[in-house]
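Notes follow once the structure below has been shown.
A protein chain is absent from this complex, but the other protein chains hold their places.
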Amino acid sequence: MKNTQANPKGIYTISNRLGDQANRAVQASEDRPNSLTSGHRACQGCGEALGARIVVDAALRAAKGQIIVVNATGCLEVFSTPYPETAWQTAWVHSLFGNAPAVATGVAAAMEVKGRGNVRVLAQGGDGSTTDIGFGCLSGMFERNDDVLYVCYDNQAYMNTGVQRSSATPPTARTATTPPVGSEPGNVFGTGKNVPLIAMAHQIPYVATATVADVQDLEAKVFKAMSMRGARYLHVLVPCPLGWGSPPRETINLARLAVQCGLFPLFEAENGTVTRATKIRQPVPVENYLKPQRRFAHLFKGGKPVDDRLARMQEMADANISRFNLLGHEETCK
Amino acid sequence: MKPFATVLEVGTSLNNHTGSWRTERPSYAHRLPPCNNACPAGENIQEWLSLAEQEKYEEAWREIVKNNPFPAIMGRVCYHPCENACNRVTIESPVGINSVERFLGDKAIRDKWAFDRPAAKSGKKVLVIGAGPAGLSAAYHLARLGHKVTVKESLKKAGGMLRYGIPQYRLPRKILDAEIKRIVDYGVELEVNKKVTNLAEVVESKAFDAVFLSVGAHIAKLTEFPTSPRSRVLDAVAVLRDMENREKPKLGKRVVVYGGGNTAMDVARTAKRLGAKEVTIVYRRTREKMPAHSFEIDEALQEGIKIKFLVTIKKYQNKKLTLGKMALDAKGYPQPTGKNETMETDCIVLALGQDSDLALLEKFPGLEIADGALKVDSRMMTSHAGVFAGGDMIPFERTATTGVGHGKKAARSIDAWLRKVEQPATEKHPLATAERLNKWYYAEVSENKRKLIDIAHRTKTFDEVQLGLSEAEALNESRRCLSCGNCFECDNCYGVCPDNAIRKLGAGKGFKIDYDYCKGCGLCAAECPCGCIEMTPEDI
Amino acid sequence: MDNFSQRIILSQNTWSANLTMFQIRFHGRGGQGVVTAAEMLSVAAFLEGKHAQAFPSFGSERMGAPVVSFCRISEKEIRLRDPVFEPDALIVQDPTLLLMPGLFDGLKSDGYVLINSSRDITELGLDDLLHRLPLGNILTLAGTELALKHFKRPMPNAAMLGGLAAMSGVIKMESVASAIMEAFAGAIGQANVAAAKESYEIVKAKRNALIASTRKEAIAC
Partner (left out) sequence: MLKQVEGSHAVAEAVALCRPEVICAYPITPQTHIVEGLGELVKAGHIKDCKYINVESEFAALSVAIGSSAAGARSYTATSSQGLLFMAEAVYNASGLGLPIVMTLGNRAIGAPLNIWNDHSDAMSLRDAGWIQLFAENNQEAIDLHIQAFRIAEDISCPVMVCVDGFILTHAVEQVDVPDQKQVDAYLPAFVPAVVLDPKAPASVGALVGPEAFTEVRYLDHKKQLRAFDAIDRASTAFKSVFGREAGGFIRSYHTKDAETVIVAMGSVIGTLKDMIDEKRKQGHKIGLVSICTFRPFPTAEVGAALKDAKHVIVLEKSLASGQGGVLAAHVRAGLHEAIPLTTLIAGLGGRPIPKNALSEFVEKIGIPSSDELHFLDLKQDIVDGELKKTEEERNARLRNGAARGR
């Protein structure tokens, strides 16, 4: 892990001209691969487009350009490869919504039998394809410890089809299939799937969570994952202005607040054990994170919480904070 | 043969210009950093800090001396309004700009850096009257602009209040001498012990094409109270000036200083160093109202100087000082209580402010003078064409840095006037306010403070109290600069653009926005730590 | 020729090439190696240069459930794919199946029946069949006992094949032995072969004894 404190300017920006040129972020380099190039059709301020470029660029750098990307159906695929134009600049394949991990397994197997183990395989999809429809294939890929880095770009709903609930949708969130009506408006409590923890239960070599709000951290995790063989899982929170009902310019800020409020803990795990959790640097109540998003607007009336649901969201955040020891100073290490 | 439609050539999306989706356009702006805005000498502080943080110290120094020829002096005596304005205070504490400036100034002396070559000779001659900060600054800037400058100084040595008002423990004379010498070496003719008594003569002689007046304010303001013949009442200006003589003033064991300004502190601390056992400052208001800088008061207190607040001098007879006690009224103003207290003292030093000696103007008609100060226009020119003025003698804040700023401004005006050109109006960017910062990106980093020599040492000698920063400390301190309102190439905009619409032009060259692909999401602006990206609506 | 004489004559004719196809149906329970028995028989036939086809009744049967498998043996290519409806031979690996209706359905009038049992046909209550079939074409063989004796597992299939070879002559004992060795390597294979061989001898002896006794009986008549 790159220690941001070592930054000579004491700042958390992607880099600055004083930084160590050799170790600067891929995203800061003039010759970065731009694996997902301009002209793609993502919405303004798309977190997924940003996340994908950061991840694939870093993976390309780590693998010295020898990368094959397998993409599940979803926003990322649709906005990047509408005939006759593709925004990808790397070897890339899209097959189906639910099979990206399996296709990646196949690609990795082909590379292995062909003696081209230097070619690394990265599979990616949104939360729908990862936590729901492709979950069986993902679990199989994990369980066999296939040599694939799987990256989930989590925007917490089926955005491609018009914002329907997925098993990654947080409680109370409004989606097209969990409207803010009835006795428990929005998505209900006590549901959802924590795929990073499930991935850990497969005892795979590496599991990590990250967001687009910290490019260096995200890149470092990709590099770490790429330094290993076997099944690796990276879960990246990518705010979606459309689905979250937030201004495009808030994409990164919201990802940051998700972390700082404790609802989205950043951690790494190796072989099923948490090895590191990123401390919250500027703790905020969940309200600060939820309020700017229209999908949570029904939690507030005239700026005040409508009922105890906000408190219950805070409880979830607090549970994360305590589980991963996100406050305090000592590093959480095994 | 690639299958039709299902297999696509890489990177072909570049044919699709998504910039047409944009309703707002980002652009890089330059905003005026608050430090620069606050600097009386008009230093481009952010720029030289940015050079310093790259360890380009000489370039940083050269950037300072474009505006101020005295980094080593200012790095000691300036009351740094820049730091008071610094946005970093909203994170933890301001950047120690002054200490970095001193580091650069000292390094310049040590490494014998000389000023840049002056501009081509103009053939014009300018007289500067008074070799204080304003006069020397004007002389330097005029020389830099190619003019022949003569400085006439009434006192023995150049420096004005820097020498005759600021104690050595705050400004060692070798530093002062070195920076003055550098100006002299630059070709400025300095004539000391040359008091100009009649400006009219000088102007009429036509020996000079322009004159800059900067005689300062060396006449102490006094106050009246009953004294007896044996009671010594001195003024601070004289005491401090006499400190430059071989024979130091004799103040006695017990000294009372009357006043609450920086001069009061200076003289009190000087008295202590001269051997006074008991030095007391008496001041009619409270500490909060004291005009002296807080750190000066602190340092004085550390050195054992006592301060009596809310007292005025009633009378001083036979070493017995009677003080009238004051109390704050409802509005917070001190009012006499009628109660007194007494104390013994060997002398009283009055530090109640200064006036300028404007005798040389008496025979020069048409100059506008109000409240003992000479009026100038926005170009620093008096109502007489070709006669300019600055420093403590014009109505303005009386600080050395202000004087330096006056000198610079006047020099540029004189230059324009001599060349008969309009002085270009300097474009002032909008202020880089703290609200525009994205503070998330700045870690809390505590200030690298200058150390003080120990108290025992301080109270016995005139050695410099404040030590300089080490190179490492100066470097780290310069790196605390937030670069408010101006790009410092942190790569945030480049890194966070989901559309790769920002082109990186290379180190030092900044960035360019490719509007063919920029969708106007505003992430670059939101995530710019220093607030240098503006979003403006597209013309429709 | 009376029915009795006909039975004697037929019983002396073992199966031969002039009959185009010989079809065997195996009955047993899941886990008794019924399918393997059919397969081993087909391999044995193959080793003799014949065409053979073995297939199970394609069930999803579990251990203990009744299972049927089939084998066809022919000099010519076997194209027929339907189940064996009219078997030339029936191998019953588990005598408890005798209670099952339709067990003997389609059995040819000159067919063979070999039942895994330590009892005799009459004891099993199959006198009807005994009288319908040519003499010596329905016998019992204590296959499970032999299996337990030779390799301590109640797997009577190899023994039954040995018995079938002795009874019908559709296959040679040596071919059965080779097929067993293909199916089971090493010591297990050897033990199975031993069981099959002993069965072969037992059945041969039983048949010879029967024929001899009846011949005597016939002469006596």
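Read from first to last, the chains carry the letters A, B and C; within each, the first residue is number 1.
The criterion applied here is as follows: contacts are C-beta pairs under 8 Å (C-beta built on N, C-alpha and C of every residue); 3 or more make two chains touch, one makes a residue touch a chain.
Please read all numbers here as calculations on a predicted model, not as lab measurements.
For the chain that's been dropped from view, list the shown partners it touches.
Over the full assembly, the chain not pictured touches A, B, C.
In the whole complex, not just what's shown, which of A:Q89, A:Q156, A:T178 or A:T211 touches the removed chain?
Selected residue, touching the omitted chain: A:Q89.
For a quick check of understanding: of A:I11, A:C43, A:A58 or A:A102, which residue touches the chain that isn't displayed?
Reading the full complex, the residue touching the unseen chain is A:A102.
Kindly note down the residues of subunit B that lie in touch with the hidden chain.
Residue positions of subunit B that touch the missing chain: 1-10.
In the complete complex, the non-displayed chain touches which residues of subunit A?
For subunit A, the residues touching the absent chain are 65-68, 70-71, 77-78, 80-84, 86, 88-96, 98-99, 102-114, 119, 136-137, 139-140, 143-144, 146.
Tell me which stretches of subunit C touch the chain missing from the display.
Residues of subunit C in touch with the missing chain: 38-39, 42-43, 45-47, 51-56, 58, 60, 78-83, 85.
Criterion: only the chains that are shown with their structure count from here on.
Which whole number of Å gives the spacing of the CA centres of subunit A and subunit B?
Once rounded, the distance between the two centres reads 50 Å.
Can you tell me which residues of subunit C touch two or more of the remaining chains?
In subunit C, no residue touches at least two other chains, as defined above.
When you check subunit B against every other chain, which residues touch at least two of them?
Nothing qualifies.
Given the complex with subunit B, which residues does subunit A contribute to the contact?
4-5, 7-18, 24-25, 27-28, 30, 34, 36-42, 44-47, 49-50, 53-54, 80-81, 83-90, 212, 215, 241, 247-253, 256, 282
Subunit A touches which residues of subunit B in the complex?
These residues of subunit B touch subunit A: 5-6, 8-18, 21, 53-54, 440-445, 479-480, 488-492, 494-501, 504, 506-508, 514, 516-517, 519-523, 525-527, 529, 535.
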